[in-house]
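Note that one protein chain of the assembly has been removed; the remaining protein chains are unaltered in position.
Chain IDs A and B follow the sequence of writing; residue 1 opens each chain.
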Amino acid sequence: MIDNAFLSIISVAIPASTVVVFSATGAMVTERVGVLNLGQEGLIGIGAVYTVIAATEWGIASPWLCLGIGVLAAAVLGAIFAVAVVIFRTNQVLAGLALALGGVGLANQLGTNRNGSLYRTKFTEESPFGLGGVGQIGEAVFRHYAIVYVAYLVVPAALWFLYFRTRHGMNVRAVGENPAAADAVGVNVLGMRLWYTILGAAISGCGGAYLVLTLTRSWSPDIARGRGWVALAVVIFAAWRPFRVVVGALLFGAMISLDFTAQARGWDLPFLGASDLAFLLSMLPYLVTLIAILTPAGLARLGRRTRATAAPGALAIPYFREER
Amino acid sequence: MNTIRLERRATSDARRSAAFRVLGAVAGILVAGLVLLITSRNPFTLLGDALDANFGSQRGLEETAIYATPILLNGLAVALSLRMKIWNIGADGQFLMGAWAATGVGIHWAGPDPLVLLVMALVGAAAGAAWILIPALARAYWGVNEIITTLLLNFVALQLVLWATLGFWRDTKSAVVQSAPPVSANLPVFPGLDFLHIGFIAPLVLTAVLWWVFRSSTWGFEIDTIGGNPRAAAFAGINVPVRIVLVMLCTGAIAGLSGMIHLSGYAFRLNGGISTNYGLSGFIVAALAGGSFIGLLVGGLFIASMLHAGITLQAKGLSTYIILAIYGAILLGIAIGEVAARYRMVRERYDPATEAAR
Partner (left out) sequence: MNAEAPGAQNAVEASGITKSFGGALALDGVDLTLAWGEVHALLGENGAGKTTLSNIIAGIYRADAGRVVVDGVEHQFRNPAQAIAAGIGMVHQHFRLVAPMSVAENLHLGSPQTPRLVTEKILVGRAQALMDELGLHVDPTAKIWQLSVGEQQRVEILRVLSRGARVLILDEPTAVLTAQEAHDLFGVMRQLVAGGRTVVFISHKLNEVLDVSDRITVLRGGRHVVTRDTAGATARELARLMTGEERELDVTHRRIDGAAVLELHGVSARNSRGLIALSQCDLVVRGGEIVGVAGVSGNGQTELAEVITGLRPAETGTVVVETVDLTNASVRNITAAGVGHIPEDRIGVGMVSSAPVKDNAVLRHYRTDELSAGKQLKRTAVVRFAERLVAAARVQTRSVHTPAGQMSGGNQQRLVAHREALVGQRLLVAAHPTRGLDVLATQEVQSALIARRDDGAGVLLISDDLDEVLLMSDRIAVMYEGRIMGMFDRGDADRARIGLLMGGHAEEAVAP
């Protein structure tokens, strides 16, 4: 039993943030090639609903297989988006919103008869190397679902290695920063954008699959609950760095779990009831995220730096070779 | 052999672009209809029912107009900022804050109706403007992209409204739980009509005003210049950051006003579900119109009738979710149409030298 308030927040925040970690990582992977995918809500929703369908309708018992199906569905949706923005060069904001709306609507539609339906497929908690037994810290940090470690350690490490230690990753970064330059040296700009947009969508879909296999363990409409939008903010806050995305998402999760902890411990505010505190705390994650976006920009402005943002130079700009 | 090839133009003329956006929207609806067909609901019956629901009776027409009011107002708000290439995705939040602030006035003060309504309108518009103030300042002076910042505040606004309706303004006297008490003053209904409140005039008047501003005023000229090239606007002596803030505050005020009108004309009491995606619908309408305010009026009525039909059809087993999916399809259709308008087919020249080389 964890009785330290901070550790208890951490132990709740880690699994609660995992959805945002996946979605923000997916968004980052997409943005690193210069494509802005605002459709995170839709990807989470589709990833979640197909995982539920796999677990209920198709009766698949392996959570990893169900996850795979959810991810695949998100990738298919991501592929439609990718073709629209990369090949047809549609406005990325419009197409992204279309994906957000359409994805959520479609997911809700597909999940109509599955509200609250129960399934046994779920992840179990793991304690790597028995670290979960090492005191309260161990319990807080190392007693989670295996996929949590994937989100927090394996994926960011793999992406860091890809971006900063491989030839391919170097080319990927160039596509996001300056596609004309990448094209001039023979990098396949459209191909990179297409595949990484699909990969990003798949990673984001992972967040939805995770959600229904661990936290909720059932389907409910509008399952993403704004986490996809928060994820997009986290990417900005994290300056498009894989490990900083994890930190940013965890910050968001900590806000959510503050809410839980406050309720569980019956914290109170002077003049306000416990339910008022709950409402205030439920606004907190979004406000903190907002502040987290504004702070670096404001600091950069005060410090008179030109490059106020670390955003990929070609973010949200379609690439045309023959333009003149 | 001559071959046909697509060629892209850097700019496309407005009429062609508008036609393609409409085509794209229609294609989106067709695709959605196809999905409905596959999911074994007959879209033609649905279409018939929808037409009937909207236009089959005076009541249907009036209700469509009621739904159209907030959609048109939010659409105008978004379209105004789009003239500056600014995406206000927070119209929903500003709408909610407008309704929230107007509720604050309307449940605590039972003065003469016109006065109460006037104060509610002012407070609602001010709340909407206040809700976009921080994103506006951040965008204008720090260059922070407004898409995420305006959107995040939607969630905060929703939480605030839920808090009000479940907490501090909760109606304890009525059986209607989870909502604030009804406001003291309501917008009157048009004389001779049964449901349609006079708030429907607001989007019509505002459309006319914006149309004039952008057709023949220096304000419109300056806003369009900023939208076209902010550096050129600064070069021409326009104070770009101040204009950005002012225009964004105006869009927030319009969205806030739409919340107040919807509250006092139709909903009468604040609850968490007061906005049926009105902000998003407004966004789609603005995207469809592509900055044309007259086009927005037509497109807004169209989208409103779809939404209204969708709500009516819920009784016949169609879920509201499918409406959201159709929105997505329409928006994607608009986006593709916008791009397609820039392409023209050109005929490759026949050339014996290349031919011989093959």
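Brief remarks on what is shown
Here, a residue touches a chain if its C-beta (ideal position, glycine included) is under 8 Å from a C-beta of that chain, and two chains touch if they have at least 3 such contacts.
What you see is a predicted model, and the numbers here were worked out from it, not measured in a lab.
Considering the entire complex, the omitted chain makes contact with A, B. Contact with the chain that does not appear here is found for just one residue of B:Gly111, B:Gly143, B:Gly228 or B:Gly273, B:Gly228.
When the omitted chain is restored, the residue from A:Arg32, A:Arg89, A:Arg114 or A:Arg173 that touches it is A:Arg173.
Touch with the hidden chain on the side of chain B covers residues 7, 9-11, 215-219, 221, 224-225, 228-229, 231-237, 239, 346, 348-349, 351, 353-354, 357. Residue positions on chain A in contact with the hidden chain: 165-168, 170-171, 173-174, 177-178, 180-187, 303-307, 313, 321-322, 324, in rising order.
As a working rule, only the chains that are shown with their structure count from here on.
Centres computed as Cα averages put chain A at a distance of 28 Å from chain B.
Taken together, the chain A residues at the contact with chain B in this complex read 38, 42, 84, 88-91, 93-95, 97-106, 108-109, 112, 221, 226, 229-230, 232-233, 236, 273, 275-276, 279-280, 282-283, 286-287, 289-290, 293-294, 297-298, 300-301, 308-309, 320, 322-323. Chain B meets chain A in the complex at residues 8, 10, 39, 87, 89, 134, 138, 141-145, 147-149, 151-153, 155-156, 159-160, 162-163, 166-168, 280, 283, 287, 319, 321-332, 334-336, 338-340.
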